[in-house]
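A protein chain is absent from this complex, but the other protein chains hold their places.
Up next is subunit A:
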Amino acid sequence: MRLEMVRRWEGLIFVLLVGVCVWASLGVDGFANGSNVSFLLLDTTEIALMALTMTLVIVAAEIDLSVASTLGLSCAVLGWLWNAGLSIEMIMPICLLVGALCGAVNGLLVTRLGLPSLAVTIGTFALFRGLAYVILGDQAVADLPPAYTGLATASIGPVPVATVLVAVLAVVAAVVLHATGVGRAVFALGSNEEAAYFSGVRVKRIKFWLFVATGVMASLASLVYTFRYASARADNGMGLELAVVAAVLLGGVSIFGGRGTLPGVLMAVLLLGVVRNALILADVANEVLNFVTGLLLVASVLAPNLGAVWRRRTTPSVEGKSAS
């Protein structure tokens, strides 16, 4: 029954996505042309990358709010090392390592100390961003190699190179979540951690590596972000964590864990990107833009639970009956 509801939800997102695209193509000037589609796709790259691993983390009934700060820290390290004269080919793996370390810090605090990931990653959210400012201050490092800044904005036909990267990693993430033993274990432990542990699932190990993977993904997103804007700053990607979580929840992943699919999340990333793009083209004010995004998020969290709330209201509880 739940499974069917998930499918229905994804069907709904798909219909919504197609509907918004049709409406925007007909009603919004400049939406349906190659360069806009290309820009739209490119603009969702960082959110999409981070949403891939965030999906696994939230299905495992955890959350990582520090992703955008990890991205910022990775940007700062990139700028600092570039200023120090290292080659970009040396810097990139170091950035990925920084991301992995950030994820490992989150993972250790959650699994070894048993702290709730919400609290841990609110802490590291401030910690990593703060560290980014310590490293780079408020300067912008802009003289990055054109080979890379060019590649980050290049397209094959209307499809940006960055989108190809997203597509490849999306396939990997989807296979891991939906077709491997680890994926099976992630669903199980997100739904009932105790039962998963009693079945021999290495709960802590899996959670730890999910956080590490999320950190690596955030630093990969930082590379795309830095090259795309040709600017490494400590405040890069400020606030993106909310967009990532919004996309994952809108995509049908349960905030309580144990439910969700990757295709659903990818469609939700696109839906949010399209809505944003179309509203910008239609000259809608930025404040309204945020309002619409927020509305979609609230709706996505609310909708799957409305049915349950309704049932609870209409059927009296056992205690209610016996006391009457």
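Note that in this section a contact is a pair of C-beta atoms (placed from the backbone, for glycine too) under 8 Å apart; a residue touches a chain by one contact, two chains touch by 3 or more; residues count from 1.
What we mean here is this: contacts and distances are computed from a predicted model.
One subunit of the complex is not drawn; among "Sugar ABC transporter ATP-binding protein", "RNA polymerase sigma-70 factor, ECF subfamily", "Ni/Fe hydrogenase formation protein" or "2-oxoglutarate oxidoreductase", its UniProt record names it "Sugar ABC transporter ATP-binding protein". Contact with the chain not shown here comes from a single listed residue; of A:S38, A:S191, A:T261 or A:N277, that residue is A:S191. Against the chain not shown here, subunit A presents residues 1-3, 175, 179-181, 183-185, 187-188, 191-192, 194-202, 258-259, 322-323.
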